[in-house]
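Presented below is the structure to which this report refers.
One protein chain omitted, others in place.
On to chain A.
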Amino acid sequence: MPAYELAIMLRAMPKNELKSSLRRISQAIFDRGGIIRNIENLGFRPTPYKTSAHGLVHREANYFIIKVDTASQAVADLKEEYSRDVDIIRQRVFKAPTDIQDSCTLEDELLPPAYRKDVQKMIDIGKTQVNRFTYKFKYNSGLDYYPFQR
């Protein structure tokens, strides 16, 4: 089961209602055979822009991140169910980040253009291309003389 992160915004509501809606959200995951690894509360704060959801305009929200291990098929199902939940203002699902450590390529990027690998590759490609924009007169055209001004 791949790891996902559910970023969820819940509307402003009293604590006991928040508790019950979080329970409802997590129950939906368990019903589809998912596992909750972690629930992060990012707090209740004003949103950077107003959001309208389910016929109401929201300027403040409770932010939660739920780390879930669930089947890929269940994710679409969960999103559909959460879209019908009036307490949820906005929900996004992302794949859990994986650590990819590559060495920094800044030094190569700061080289002069002629020394950069990508520029050299572009020049090589350019050498294979035909320039379609300059017309070259062909002398085997049947004319004995050059028809244009020299």
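The rule is short, and it goes like this: contacts are C-beta pairs under 8 Å (C-beta built on N, C-alpha and C of every residue); 3 or more make two chains touch, one makes a residue touch a chain; residues count from 1.
Keep this in mind: contacts and distances are computed from a predicted model.
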{"item": "Chain left out of the displayed complex - its UniProt protein name, from \"Mitochondrial ribosomal protein S18C\", \"RING-type E3 ubiquitin transferase\", \"WD repeat-containing protein 92\" or \"BING4 C-terminal domain-containing protein\"", "value": "\"Mitochondrial ribosomal protein S18C\""}
{"item": "Option from A:P14, A:G55 or A:P97 whose C-beta touches the chain left out", "value": "A:P97"}
{"item": "Residue of A:Q27, A:Q73, A:T105 or A:N131 touching the missing chain in the full complex", "value": "A:T105"}
{"item": "Where the unshown chain meets chain A, residue by residue", "value": "7, 9, 40, 42, 47-49, 51, 61, 63, 65, 90, 92, 94, 97, 99, 101-107, 109-110"}
